[in-house]
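Okay, structure first, notes after.
Taken from a larger complex, these chains appear in their original positions, while the remainder are omitted.
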Amino acid sequence: MDSERFIQGKKKLDQMSGNAVETMIGNLDGIAPDLARYTIEFPYGEILVRPGLDTRSRQIATVAALTALGNAPVQLKAHIDMALNVGVTRQEVTEIIIQMAVYAGFPAALNGMAVAKEVFSERDRDGRN
Amino acid sequence: MDSERFIQGKKKLDQMSGNAVETMIGNLDGIAPDLARYTIEFPYGEILVRPGLDTRSRQIATVAALTALGNAPVQLKAHIDMALNVGVTRQEVTEIIIQMAVYAGFPAALNGMAVAKEVFSERDRDGRN
Amino acid sequence: MDSERFIQGKKKLDQMSGNAVETMIGNLDGIAPDLARYTIEFPYGEILVRPGLDTRSRQIATVAALTALGNAPVQLKAHIDMALNVGVTRQEVTEIIIQMAVYAGFPAALNGMAVAKEVFSERDRDGRN
């Protein structure tokens, strides 16, 4: 039986990204289904649903952090996509990434922008904003 | 003669933080005054003044990134303080930092929160929000 | 009312470290009590209690990771202490840290060892192994 947090996390993640729940569960199926469950329960079911910071600002924070860390391009891609889904504009995404040149160096910003470019192209192809 | 970017950066940094310009120039005086100049010209005079992302969102991005990187507590402290100065609330700061547990681990969040606690105490002492 | 995970996490953390629960709650009280709760619920109440890897091996993993990351000395200190509490020997702790010279460089190993030295001294003073 799914925990309340799982249900809440699934709902939140569904709102933020079309088929992310299924993809994550699919990827980890047969190897670590519990990691999929935790990823839905804790980040989405407990943290991102907290009041006190709007979803748009939360995605700004995540895109900034993943660009600065520079070692999780797959997750950065997913979070740029979710940022656009929850109302962050493309221009705002590029501004966040440019700003990371200051705090994490130009390579981090350039690599982050390459990821954003991929997201924007895919969305162009699909006719999404 | 100061460059236009320096003048613009100094103005921006003055708006965000009382005496940060003087402190930075003082700290680097006699060792690397040009690094102080660049720090004022490029981050504050070129990046943070860009349109396309509001100052509040920019500080959310910076607090998130510095918490996640976890190796610049002095700068994180300064940027939490500036975030509060430009309209990010204390609750929002703590939410950003809690969220970093997801993307950079609990130690990063706990250490970020220790820095926030220091900032909040100092502001309490000075009767600031 | 405390969640089951909180109760389980508190029990686990109590077994691993004398007064860590109270310290963590105390540190975050008045600033981010929810971060204290999450830290007890998720790492201790969900992850470290999982079957499939013994507690001793889990602490070996954590001491290795925090030494390698090199930016969380407070947490490394706490986890070396917990490692010793759950049956990792001092010699094993020093071996893990020496090994990190290979994977994260000599500075990471030397800084990790400085933290271990502190833990060992405090335990000597208290007459603990």
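Side notes on the structure shown:
As written, the chains take the letters A, B and C, and residue 1 is the first residue of each chain.
Here is the rule we use: a contact is a pair of C-beta atoms (placed from the backbone, for glycine too) under 8 Å apart; a residue touches a chain by one contact, two chains touch by 3 or more.
The structure displayed is predicted, hence computed values, not measured ones.
This structure file defines a homomeric complex of 6 copies, of which 3 are shown in place.
Convention: only the chains that are shown with their structure count from here on.
Distance between chain B and chain C, defined via averaged C-alpha coordinates, is recorded as 30 Å. A straight line joining the Cα centres of chain A and chain C is 29 Å long. Centre-to-centre spacing of chain A and chain B amounts to 24 Å, using the average Cα coordinate of each chain. Multi-chain contact residues of chain A (touching two or more other chains) are listed as 42, 47, 50. Across the interface of their complex, chain C is touched by residues 69-71, 94, 97-98, 101, 106-111, 113-114, 116-117, 120 of chain B. Those residues of chain C that touch chain B in the complex are listed here as 27-28, 31-32, 34-35, 38-39, 42-43, 66, 69, 71-72, 74-75. Across the complex, chain A is touched by residues 34, 38, 42, 46-47, 50 of chain C.
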